[in-house]
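Below is one structure. I have some questions about it.
A single protein chain has been omitted from the complex, and every remaining protein chain is retained in its original position.
Coming up: chain A.
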Amino acid sequence: MRSVYRALSGLILIGFVVQIAAIAAAWFQVLNDVDDGGVFDNNTRNWAHIVHAVVGAEVIPLLALALLVVSFFARIPGGVKWAALTFGAVVLQVVLAFAGYSVPGVGALHGLNALVVAGLASVAMRKAREADAKPAPPVAVA
């Protein structure tokens, strides 16, 4: 379970990297399309927007949820806490993304909270690694 925990937190971290790359590519793609006579309107979504939407609204939340569930079984000191915080930050991230539609300034917080998600996921990953390095805690015998 520890390796699963470690893999999941690592995948969330990779997800973060994919997200920052995708969203930058998305808007450069828009600039390029508009330059080429294209229209940016209500429903404009290029490939990179779709990647960002799918990874951000589906893949990462599912990974964060799985991490939380796995944490209950992984017996990592602080594992549940860091998984729960990561999950919470991911939920906040989705909320901020959609709040940004009404109040575009909230989009800035979405960008900053992405760093929080990445930071928490990397702490979770480190906790799993540290727990692996140490000998397993003695099992209480009745």
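Keep this in mind: a residue touches a chain if its C-beta (ideal position, glycine included) is under 8 Å from a C-beta of that chain, and two chains touch if they have at least 3 such contacts; residues count from 1.
Please note the rule applied: contacts and distances are computed from a predicted model.
Q: Can you pick, from "Iron ABC transporter permease", "Metallo-oxidoreductase", "ATP-dependent DNA helicase RecQ" or "Succinate dehydrogenase/fumarate reductase, flavoprotein subunit", the UniProt protein name of the chain not displayed?
A: Listed in its UniProt record, the absent chain's protein name reads "Metallo-oxidoreductase".
Q: Among the options A:V4, A:L65, A:L92 or A:V123, which residue touches the chain absent from this view?
A: Here the residue in touch with the unshown chain is A:L65.
Q: Applying the definition given at the start, please give the residues of chain A touching the unseen chain.
A: 33, 37-39, 41-44, 57-58, 61, 65, 68-69, 72-73, 75, 80, 94, 98-99, 101-102, 139-140, 142
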